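Shown here: the complex without one of its protein chains, the others still in place.
Letters A, B and C mark the chains in the order given here, with residues in each chain numbered from 1 onward.
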Amino acid sequence: MPDTITVTGLVATTPRHLVTSDGLPITSFRLCSTLRRYDRAENKWVDADTNWYTVTTFRQLATNVVGSVAKGQRVVVTGRLRVREWATEDKHGTNVEIDADALGHDLSWGTAVFSRTVAASA
Amino acid sequence: MPDTITVTGLVATTPRHLVTSDGLPITSFRLCSTLRRYDRAENKWVDADTNWYTVTTFRQLATNVVGSVAKGQRVVVTGRLRVREWATEDKHGTNVEIDADALGHDLSWGTAVFSRTVAASA
Amino acid sequence: MPDTITVTGLVATTPRHLVTSDGLPITSFRLCSTLRRYDRAENKWVDADTNWYTVTTFRQLATNVVGSVAKGQRVVVTGRLRVREWATEDKHGTNVEIDADALGHDLSWGTAVFSRTVAASA
Partner (left out) sequence: MPDTITVTGLVATTPRHLVTSDGLPITSFRLCSTLRRYDRAENKWVDADTNWYTVTTFRQLATNVVGSVAKGQRVVVTGRLRVREWATEDKHGTNVEIDADALGHDLSWGTAVFSRTVAASA
């Protein structure tokens, strides 16, 4: 079973686009999702912790994301979570990634004009 | 625990917008999500069944959806599932609804130009 | 993308077990999930609506569910949602099903003694 997750959040870096040597388009950026909790004393929702992710998109989604999504915008993304350990010669750490299955601007925060690039039969 | 679900699919009806007597904006439309399955004999993914939902949005999201989303577009939506039984004098049935928490155009299918309508401090 | 969902709820019917003519074990039961909402006036969580599902399990999971799960117990189930229209000669309706990928007793409500039936290498 894939570890599927859906998050909403703020695009925190300018999306970076590349094409692999075998022709696969990839676009990725950092996303921060600020969790909310209900403060019973205050009787209202307040900001709690922030989760940071690296969101990675592939193929047609990658091509459309680099042409549509900018730093500072709000998006909704659903995909498969990957917890990756990494190491260089002198450092190591953990990166939390989402390989996106679908991604769009979160219309809770604004409007969008959409232009289809994929044929209806696809 | 809410019955949270994320679906991608085709907007199948023109979004219908209304404002309740106490000032709550609501926008709703029908969404169809076509499931895929891997056909091992054919060695490729094929269309399987279709799920139909009524997607309902509220407040700022409702206002932005009616100005952004049109019939025939592809969207990603996350929210709370509601299975509602309904009855009129001579008919009854079941409606499957998603009360959306976030919704955007699915950039797997096209590009979007986003304009923020909610202040950054919100 | 499958319409994946996770729900917790009450097993509302005795699980029904069958084996298809080509040897596939299937166990299914009705599940009700009572949604909760925060009542700001009362300052506490209260019961809201109830969602009804038909949960269907296959293969080893089906065999283990029929030997473990009884009406009245609380479970957590994750799987793929299917909204199916059905019709007989004089009636028709909608059934909301979850094809389970995993299912267990919800330990928020009790304890469980687990016995492994599948080898570790599986």
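Quick notes
Keep in mind that, in the parts below, a contact is a pair of C-beta atoms (placed from the backbone, for glycine too) under 8 Å apart; a residue touches a chain by one contact, two chains touch by 3 or more.
In this text the structure is predicted, and so the values were computed from the model without any measurement.
Mapped onto subunit A, contacts with the missing chain fall at residues 1-8, 33, 35-36, 49, 51-53, 80-84, 93-96. Not every partner is drawn; the one left out touches subunit C at residues 4, 6, 8, 57, 60-61, 64-65, 67-70, 72-76, 78, 101-118, 120, 122.
On the side of subunit B, the interface with the absent chain consists of residues 1, 4, 38, 40, 43, 78, 101-102, using the contact rule stated above.
The rule we apply is simple: only the chains that are shown with their structure count from here on.
One finds 20 Å separating the Cα centroids of subunit A and subunit B. Subunit A and subunit C have Cα centroids separated by 31 Å.
Each of residues 1, 4 in subunit C touches at least two other chains.
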